[in-house]
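A single protein chain has been omitted; all remaining protein chains appear in their positions.
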């Protein structure tokens, strides 16, 4: 039997990238998932295991981060073209396809105005309610889930204990991002169930303004604010995954990274849960 | 060995429900996923297969739809309490838990104003770009995905052929809902990539205003509008799943359903795809 | 501006279909998701809202179920060709694409042999463990999740109460399908954690053999069997969603449906949860 390569292409998919522009107010935020695909004279990689022309897909990923540091991301189309031209510099490459999905973030609305450093992501927020009825009582809980928020500054994490397994560096300025799940329990006998909107407003306002020393610290402030907004609620529960944004190390490429280019991750994540009660 | 039931509960989960309020302008839209869970004297169902006290979970589902027709859904908490009390009328039931997730819909913004019958759902919209670079040319496509829209009126489907496998009724007023995937190809040589926002606006405006005779019919109008917004785009491709909203049959319960209570479905769905080119 | 339809196609996606072959032992089971796509002379549907040639996608769905009743599904490729040729009988249709995904089911292994009516689906089963350690005690729970099983007979549901919202028919022979989540709590002080495999075997064996009068009834028998397999476990919890398989009504097409062609659904689903304790 004789066979031939009729078509072939390869690349790196799902390169996640967040870039923050901090040089002006309000801060700018671009959140991308990028795929790189190359076509060209790569036959011998397949047929004989000769990697001489095989640009590592890991190198493609690094290239995306390095070029994202060096260039504006005003139009992702322009950035895509730049990336494509970069890969075409390799003689073996005949065609490069750059596909990008941009995940939308809006400046958070605080007191009717867009906050300069806090963002919300319209990504499937749901409003929840839980009603338990038995022969003696009714318990009503109202809440929300998948309220995704991020702030580009005013978040630190330092002073934590160090043991032989601790490698995390202290930081006085990091991205803080989470997907809020919140619920508030109504005092017995309530029949006006309008607390959710006020709780939501309190959560976002506090998230935006808080000088965070940890997710726990901000959770507490947010839950206090939620209780403050509504006397009919006697207990608030928050669940905050810490969606880590890792600063990309660009030093190997001779570049600095002044809190600008991040790798957003969902796995693993910190997870902070607490209930605050009116006493 | 002797064993005992330490705890048990059962119910119906993921009951999907959309209710439209048409008696005023603008229309109102509530989109819920409801779980019902009952506890009570159900031991003999488990231990001896005696179903005398076993309220069918299918009956729970029917009850949700019937009560949704009969009552307002201003606060889902109030509706949940009503449902719970209904199930407590059965002597065997000692506790009912009603959990609801409300999926948010906003009135679509058309010309800066909320449209009375068209809605968008903030559920993970993404902006896409595709750049293909080879040694001779650059091809740039910009688009969007997961732009979820719904209109409560001005959509019909009639006049289609009937064969021995056709059971669908003609309708002159149905819900039309879809998750738009759209892309526009730039004319060669373009370097200003600002078309997406204008295309998006054209798509939503046309979706809201169109007197739809089919998804195909509305797709064509939307794609034409998108091409109209931007001379730099020479080709537009749309992909529109038809997210059917089935009118729930309430007749068995002695209730009418004047285009008010719907079961939204995702599977199966119609799928309409087309490319329009400037000629 | 002048525009033209450069390409277009439409159809029905995600048509779910389960067919049982009961005329021989062991029973046969085919589980498909089918997409239908048509191309042809459909321009006027788009451009002028003329539906004269617009085969409803609902009719496509019905056609799939009717032809599945009339023909064997030994090779889904042959069935796909048959469906395609059916749609090509319409003059407007120039090309039909039928895409199918077949979801694998294996006959359940009971006592080392394939059971003739019980099936398992290799779809992401996970083994779970939960260990809670405090200064006084250790509590260990072992379990599994996403163990998907189905039986084609020996499952009934009848004798349940009927009120004004009850429409469900009684049945003495239905498909019973679920995705088992199970966990067993070890007696304090245990250090040999080998119970899971025995529990799993007990669950599957009992699911296969039980003359089910309800999911609750079978849950109880399964949990009892799990406790029986392992004296080190003092409590077993099961969570069983009822993945309803709805018998498709083929009467409108002049066809019977002797428990053969089903629509499998995941939403809504019954949900049965209970804990059995050794007393």
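In order of appearance the chains are A, B and C, and numbering begins at 1 in each one.
By definition in this document, a contact is a pair of C-beta atoms (placed from the backbone, for glycine too) under 8 Å apart; a residue touches a chain by one contact, two chains touch by 3 or more.
Remember, predicted model here, so these are calculated numbers, not experimental data.
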- Touching the missing chain are A, C
- Which of C:77, C:163 or C:211 contacts the chain that the document leaves out: C:77
- Query: Taking the full complex into account, what residues of subunit C touch the chain not shown?
  - Reply: 75-78, 80-81, 83-85, 88, 94-104, 122-135, 138, 140, 142, 145, 186, 191, 193-194
- Considering the whole complex rather than only what is displayed, give the residues of subunit A touching the chain that is not shown. 1-16, 35, 37, 42, 45-59, 61-63, 66, 90, 157-161, 163-168, 212-217, 219-220, 223-224, 227-228, 235, 241-242, 252-254, 266-279
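Methods note: only the chains that are shown with their structure count from here on.
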- Could you work out the angle of the rotation that brings the CA atoms of subunit A onto the matching CA atoms of subunit B, rounded to the nearest 5 degrees? 180
- Approximately how many whole Å separate the CA-defined centres of subunit A and subunit B? 27
- Note on the structure: So subunit C residues touching two or more other chains come to none
